[in-house]
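For this view, one protein chain was removed and the others were kept in their places.
Each chain gets a letter, A and B, in the order it is written, and its residues are counted from 1.
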Amino acid sequence: MIIDLLVQGGQMALVLALAPLLTGVVRKVKARLLRRRGAPVLQPYRDLFRLLRKEAVIAENASWLFRVTPYLVFATTWVAAALVPTFATGLMFSWTADLIALIALLASARFFLALAGMDIGTAFGGIGSSREMMIASLAEPAMLLIVFTLALVAGSTQLSTIAGYMMSPAVGLRVSLGLALIALIMVAIAENARIPVDNPSTHLELTMVHEAMVLEYSGRHLAMIEFAASLKLLLYVSLIACLFAPWGLTVSGGGLAAYALGAVTYLAKLLVAGGMLALFETSIAKMRVFRVSDFLGAALMLGLLATLLLFVSRSL
Amino acid sequence: MTSFTFDVAHFLAGGLVLVSFMLLYQDRLYAVLNIFALHAFVLALSVAWQAYVQGAPHLYVTAGIALVFKATIIPLALHRIIRRLGIHRQIETVVGVGLTMLVGIALVALSMVVMLRVTQAANPLAREDMAFALSVVLLGLLMMTTRRNAVSQVIGFTSLEDGLVLAATGAKGMPLVVEISVAFSILIAFIVIGIFLFRIRERFDTVDVQALDHFRGERQ
Partner (left out) sequence: MIGTATALLAGVAGLFVTAVAAVLLARRAATTRLIYSAALGLSLFLLAIVGRHLLIQPPAVSVLTLPVGLPWIGAHFRIDSLAAFFLVVVNLGGAAASLYGLGYGRHEPAPHRVLPFYPAFLAGMNLVVLADDAFTFLLSWEFMSLTSWALVVVHHRVADNTRAAYVYLVMASFGTLTLLLAFGLLAGPEGGYAFDAIRAAAHPPPLAALVLGLMLVGAGSKAGLVPLHVWLPLAHPAAPSHVSALMSGVMTKVAIYGFIRIVFDLLNAPSWWSSMVVLALGGATALLGVLYALMQHDLKRLLAYHTVENIGIIFIGLGLTLAFQANDMGWAAALAMTAALFHVLNHSLFKSLLFFGAGAVLTATGERNMEHLGGLIHRLRYTAVAFLIGCAAISALPPLNGFVSEWLTFQAILQSPQLPQWGLKFLVPAVGALLALSAALAAACFVKAFGVTFLGRPRSPAAAEAKEVDRLSLAAMFVLAALCMLAGVLPGLVIDALAPVTDALLAARMPAQASQSWLTIVPIASGQSSYSGALVLVFIVVSASLMAVAIHRFASRRLRRAPAWGCGFPDVGPQAQYTASSFAQPIRRVFGTLVFQARETVEMPPPGDNSPARFEVSVRDLIWDGLYAPVANSVDFAARHLNRLQFLTIRRYLSMVFAALVTLLLVLAIWP
């Protein structure tokens, strides 16, 4: 009982510790591909500490919602990220919420962030919030259809059960899973505000979506929101890893050696994913905003096609 | 025939359907050509796998024709022609991309219903492969009917033909596949050339290349 609690706590601490590292790796690889030296890999940690120590400057007409939102966004994203199996499945509280609840938790974070964008009453916040909700209105159903596909293949919406099924030899090379993987990558890019959907390092207002919503934040509030964004990226990478590359995942209660092996393979998967994301971002240009709806519409169609194929092929 | 070989064949057929959807999604002409090359490449892989699994060496020739002709020569040639003639690079669609994709999904559903009803007594995965091949044909037709650009219509027709080749190789024992695919490819080449010649003639009232030099600098 105590061991299980410690392992669950360990996972929650692990995701918290590794999230800025993933962001640092992506930035470093991107810089190297652009023939720059780039900031050190541990720079995001330093950025967070610096921001935490600074005084927070907020607008005169900011409401209590503006001040509470960073904590809410961080808490919901952290809870969601802690539910995704990283080195072991079947942890103590993994049955509290399944994939659908996970998506809804991320939707809560986005809801409050969009509201915070509207709070100050400048045009930038409005731009960010309205575009973010348009992107979400297509990305969330696409994600839900991907969840349907996985749930129909594995017979459950619980992440541990799905991960366990994907590790077993019963799953073959299925077309629906391939379509679901492509759709999941597209949704992950959109949700994490990566090129080609949004530029995470832009300062031009017409190209901002996520940056526009958090424009008025500073100090510790900005630190929490940036941390939450890194956690979200880690969540999506862990999700893709545990669903489609589950090798190295152990079951809960497997012993310390198995946990250590799981942690090492997880770290390796993170580094590989970070490198591939950086490569992808460098080789493609950002889409204009109303092309994003076509992009996510395509992800939605792929999810629908994958679900349809599973519905239809059951009878064969 | 182990289930792994079936899985791979199924996977490649599904990949071809996916690439057909990608063709429908593009709105720039060069991207369409690149995806078309990918389409032919996936077809070549699929046919080569069928050749390996069925032990039918003449299918390797079909795969080679697809790879050389459709995946390399035709896209490169079209690239150069488009650049030379300065054709408008944006593709105008009749209806929006979203609606086209929705209709595409409905067509895939339709082909599944039809195929699964018609082939009652066959192996389940073979039936789904047939359904995928029919989907590729229908998606090619959809591309032809929802694009205003002549080049994209030709590409739609070629992808339709890819679907037919997929169906033919999936059903074992079609010895004329090689000859038919060669004939189709030559037909395509003539159609492409013919379209361009007619367009040029219609636009400039002449096909004489000397006379065309006078019109250089003019955009469509």
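One rule holds for everything that comes next: contacts are C-beta pairs under 8 Å (C-beta built on N, C-alpha and C of every residue); 3 or more make two chains touch, one makes a residue touch a chain.
Everything numeric here is computed off the predicted structure, so don't read it as measured data.
Enquirer: Of A:Leu21, A:Leu138, A:Ala163 or A:Val197, which sits in contact with the chain we cannot see?
Expert: Candidates A:Leu21, A:Leu138, A:Ala163 or A:Val197; residue touching the omitted chain: A:Leu138.
Enquirer: Using the touch definition up top, pick the residue from A:Asp47, A:Asp119 or A:Glu226 that touches the left-out chain.
Expert: In the complete complex, the chain left out is touched by residue A:Asp119.
Enquirer: Provide the residue numbers of chain B that touch the chain removed from this figure.
Expert: Residues in contact with the chain left out: 96, 98-99, 109, 113.
Enquirer: At which residues does chain A meet the chain that is not included here?
Expert: These residues of chain A touch the chain that is not shown: 52-65, 71-72, 74-76, 78-79, 82, 93, 95-98, 100-101, 104-105, 107-108, 110-111, 114-115, 117-127, 129-131, 133-134, 136-141, 144-145, 148, 151-152, 155-158, 161, 205, 215-216, 219-220, 224, 289-290, 293, 300, 303-304, 307-308, 310-312, 314-315.
Following the convention adopted for this analysis, only the chains that are shown with their structure count from here on.
Enquirer: Roughly how far is chain A from chain B, centre to centre by C-alpha average, rounded to an integer in Å?
Expert: Distance between chain centres, rounded to whole Å: 36 Å.
Enquirer: Where on chain B does chain A make contact in their complex?
Expert: 3-4, 7-8, 10-11, 13-15, 18, 21, 25, 27, 97-98, 101-102, 104-105, 108-109, 112, 116, 124, 127-128
Enquirer: Inside the complex, what are the residues of chain A that reach chain B?
Expert: Touch residues, chain A against chain B: 172-175, 178-179, 182, 291, 293-294, 297-298, 301-302, 304-305, 308-309, 312-313, 316.
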